[in-house]
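Before I ask anything, let me first share the structure, which is written out below as structure tokens.
One protein chain omitted, others in place.
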Amino acid sequence: MSSFISFTIFGLVSGAAYAIAASGLVLTYTTTRVFNIAHGAFGMVLAFVFWDFSERQGLPLWFSLVLVLLVVAPAAGWFVSRFVTKGLGEAPVSSSLVVTVGLFVGLIGLAQQIWPPEARFVPPFFPETSFQLGDTFVTAHQLITILSSIVVAVLLYVLLNRTRIGTAMRASVDNPELLKLFGGRPERVASLSWAIGISLAGLGGVLLVSVVGLDYYALTLLVINAYAAAMLGRLKSLPLTFVGAMGLGLLTSYASAYLPTEGLLNSVRNVVPALFLFAVIIILPQAQLRIGQVKGIVSAPLPSLGKAVGWGLGLLAFVGLLAGSSSQANLLLVGTAATYAIVMLSLVLLTGYGGHVSLAQLTFAGVGALAYAKLEQPNLYGLVLSALIAAAVGGLVALPVLRLTGLYLALSTLAFASIMDKMIFQADFAFGFNGTLPAGRLSILGNAITSTGGYVFAMSVFLVLVAWGLLLLRRGVLGRMLIAMRDSPAACGTLGLDMRWFRVGLFGMSAGIAGLAGALFAGLRGTIGSADFQSFNSLPLLLLAVVFGVTSVTGAVLGGTGLMLLPVLSSGDPQLGGLLFALIGFGAVFAGRDPNGLANLIFRGGHLIESRVAPQVMSRLPDLPGRGRRRADGDSPGDGSVEVPLSQLTHEPVPAGNEKEVGAHVAARG
Amino acid sequence: MSVPILEVIDLTAAYGRIEVLRGVNLAVPKGAVMALLGPNGAGKSTLTKVICGQKKATGGDIHLGGVNVRNASPEELARLGLCTVPEGRSVFPNLTVQENLTLMSYAGVPAEAVLETAFSYFPRLLERRGQLAGTMSGGEQQMLAMSRALASDPALLLLDELSMGLAPLIVDELYDTVAQIAASGVSILCIEQFARTALRVSDYAAVMSGGRVVATGEPDEIMETMQDVILGGAA
Partner (left out) sequence: MSLLEVDDVVVQFGGVTAVNHASFVAEAGRITGLIGPNGAGKTTCFNVISGLQKPTRGKVRFDGKTVTNMPVHRRSKRGMGRTFQRLEAFGSLTVRENVRVALDIHRGLLGLVKPGAADIDALLERVGISAYAGERADSIPTGTARLLELARCLAGEPKLLLLDEPSSGLDESETDAFGDLLKELAASGCGILMVEHDMDLVMAVCDEIHVLDFGSVIASGLPAMIRNDPKVQKAYLGYSDEAPDESAALAGMHDSTHDTTVLPVVGAHS
């Protein structure tokens, strides 16, 4: 019985910390419509800052705490709202997700850069003090955590209901334009809520760090717990968020106490938050189609068929040359690049054409690899079957969120990745705990490809085939429908398209392509393990895809090469790894608003690049949305692609409600 | 007449490549009530949006009390004394009546004074101070919206389609309030699609059509001469 009570206390304490972090997440989301995936990453960095102040620099504990929570965190929040997420609330969900994923990765890189890996320890508050409660003890730290959550709840209530600025926060949720007419300043409101939100992330991080340990990933991924809790309150109700957090805390605690320590159920304890998140998402009510949000999105130009064939053959010839002349190690790198490029092609389909974001693309590749290794059929049949299995799994992930859209789909992929990572891939029937599986090289029509060079060439053949397939699809019926669905779901519905199954199909197809890449990769490496498909790595993959251009095949090929080069570049100097992460992350923060990426710049050719650099630099300046009305001058006729950055389209003020003078979206072209 | 409180000079504005305001000229004398009339699609709403700072002009100038305010932000203008009551929902539906009134103090008058003025004009709001604004009837919501005009003592009051979606009886009451505000010396620009109600309380009237002001004058003259333009179908 006493153990039950102590587990309950432990659960309530974790719940209290989750509640603090989650309420910060809800606050920023409701006031600015930007879902901060990097919320946990901020908590992690702030916990490091706290360690730095209190342990490394030896400042008094209370002073470090005040510095972190009342100076560093609010400053960071203000900076982010002012320079990173401003105006992002009106952008498509995919843009705001990519930008905050950029922050997520960037912050992890930053932390690794500033605080290189070493053993660090943050002691709990008042480690010597504890109180007896019946048969169990409550430490002072635990008590402080619970009290903090109560204080946070009360303060938030008072702020939102008893002060003018708090009232303005709620008002700006309703109608920021009207708030301006009242003389209020929605931007200030947004800055305040980000300052408070990040501060709460920091408090959550500092309270949890003595339990979880000072680790780049463990603290960052606690954000899933915060999501899950916040999701119970549908990302808007703070009381329900607190309930969700406490429930999740208890559930996690009981799971670790009472689940058997053997078998699959043992690993369930690691994924309770992710399962909780799934469960909550499934019970969320149907989302209704939104109307009046039409945005034409400017995409990278589609190459003509001749061009596509030419470039594809060129790429094959290039790889063929490499295959003949390179060392084994370099060939493996080329093969890896091809793998990543195929995975990125799956993102071109899903994100570039379809407008959805997946944070688990590498996990789908892992599913493909696992299937390939388990099937032990190193031939085309095994390859295709592996891709189909990955596709089926992808469809299964999309199925529960059939009725929901954008953000929830992305979050459920994150939860899925986490479940696969900690539970399925580690299980005995899969790779085994930290284990690997052998995988044979592919044989095509009975001819085994044993040489690495030949295999890499075969991989690039698949890459080119997938790329051609995508371009054909984009030109055909399905491609047009994908674009139509991205532009106006409501119109597609009223024209008779059942988008729910279409979306499941899209997700499945994208996962299938990733699975194909994974299966090919398994054959390349010969042995394959869960470490090759860590869920976190899906994030830099997504970011590089966006930075290089997620709307074009070229962007995917370049992005794949870039992602392959990352570990190569950082292998010489481990320090560089963090820096590169930071660069990619923060690069994506700025590039995230234009999914056409670097590839589109290349398309524009030499002299056009010059005319592009200036506006590009301009668009990175702080008051980005204010420039929404600037027209791009380089209106290239004919190919239907106008090089207006996405932000310009999405920030165009849409005439209100019953405006009849003009239509809602006539302003898209320069 | 001294310097007009609002002077719009050759103002142009466009949505994308479609020009909606094609050189609007308009002056509202200090202390006067001016009705701005015209058919659907004449550009009235766009003009309101440009004056209150929600939409950028592509050319021309706006002077408020003699100061050039073209391209000022809505919140700056609000703090300068421009009180805009936009068409449609102009209250925060998920805030209580009292919270709505509290926010009105951003325009410069302390919250207590706002509450006092609003409740003395509209006792019904006092009864409902704890109720969510969105759950009140349309007329009560407009009362709440008008409280801002009453309580903040604006330099210029900009009313956009006050009568939209409201029963005639309530529209009458609202225009009685407008008349009261006008009597206290506030300058008002009042945009209405349906002429008669607005003309009842105005000193001057202007007519817009096709993105321009095509006539200005006394209400009676306007009513006589501009019948066709005002009543004509959509542009």
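Just a few scattered comments:
Each chain gets a letter, A and B, in the order it is written, and its residues are counted from 1.
The definition used in the following text is that a residue touches a chain if its C-beta (ideal position, glycine included) is under 8 Å from a C-beta of that chain, and two chains touch if they have at least 3 such contacts.
Quantities reported herein were computed from a predicted structural model and do not represent experimental measurements.
Considering A:Val223, A:Leu238, A:Met481 or A:Leu566, the position touching the chain not shown turns out to be A:Met481 (whole complex). Within the complete assembly, A:Leu497 is the residue of A:Leu396, A:Leu497 or A:Leu565 that touches the hidden chain.
One of B:Glu75, B:Glu99 or B:Glu161 touches the chain omitted from the figure, and that residue is B:Glu161. One chain is missing from the display, and on chain A it is touched by residues 288-289, 291-292, 294-299, 477-478, 480-481, 483-484, 486-488, 490-499, 640, 642, 654, 658-660, 662-666, 668-669.
The chain not displayed touches chain B at residues 17-18, 39-41, 87-88, 93-94, 132, 134-136, 138, 161, 163-169, 171-172, 193-197, 200, 227, 231-234.
Heads up, the rule we're going with is that only the chains that are shown with their structure count from here on.
Mean C-alpha positions place chain A and chain B at a centre distance of 45 Å. Considering their complex, residues 15-18, 20, 40-43, 45-46, 52-56, 73-75, 78-79, 84, 86-95, 99, 102-108, 111, 148, 164, 234 of chain B touch chain A. Listed in rising order, the residues of chain A touching chain B in the complex are 164, 167-168, 170-171, 173-175, 177-185, 629, 653, 655-663, 666-669.
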